[in-house]
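One structure, pasted below without further comment.
A single protein chain has been omitted from the complex, and every remaining protein chain is retained in its original position.
Take a look at chain A:
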């Protein structure tokens, strides 16, 4: 559908392409589908029906001189779908965990979602995949996130690369969060390439590698 072989693009034949699989997870009704629709189709509606099972969407980004293809996997929020959707976690490079700022229980579930994610997928180097936390529906309230320092600490404690207040309705911070995630995915990808292919010209000292993911906060 969008997978044009790059050699057919003439001028663009030298563009490097990245394909990243990104999981979008979180409790039911937090706005996962709305975020994806906003990001991919630039639309918003209050008429979305509950997502059953799994769905996915594609987003193509021009990233400097390279092309990034994001495969966004919209996973139904109800716990029981977890068994069925497990196979889709495979080979994911990044994840977005969403909660609804107006419903505290959805924030309480974030840790459970993160643990579940880490138990189902990890990078080739054994680290967990880059994950951002989205405090969605921020147009409706900020009580949960008004303490930014606390949120930063929460992210640090639970291995998120960062967090954003988002609103799919008002189009707030969605592409910023996505770009932030892509940046982290690319950084970890470079690390993995360095560590997996030993005879590249890269310097041997990569002691900072361990810190590359959780170390850099926004």
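Just so we're on the same page, a contact is a pair of C-beta atoms (placed from the backbone, for glycine too) under 8 Å apart; a residue touches a chain by one contact, two chains touch by 3 or more; residues count from 1.
In this section, contacts and distances are computed from a predicted model.
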Completion exercise
Record lookup, UniProt, unshown chain, options "Cytochrome c1, heme protein, mitochondrial", "Ribosomal RNA-processing protein 42", "Growth hormone-regulated TBC protein 1" or "Cell cycle checkpoint protein RAD17-like" -> protein name "Growth hormone-regulated TBC protein 1"
Practice task
Kindly state which of the options A:76, A:93 or A:168 is in contact with the chain not pictured.
Solution key: A:76
Problem - From A:15, A:120, A:156 or A:183, residue that would touch the chain that is not displayed - result: A:120
Handout entry: Touching residues on chain A - with respect to the absent chain
Key = 1-3, 28-29, 43, 45-54, 56, 58, 71, 76, 78-81, 83-88, 90, 105, 120
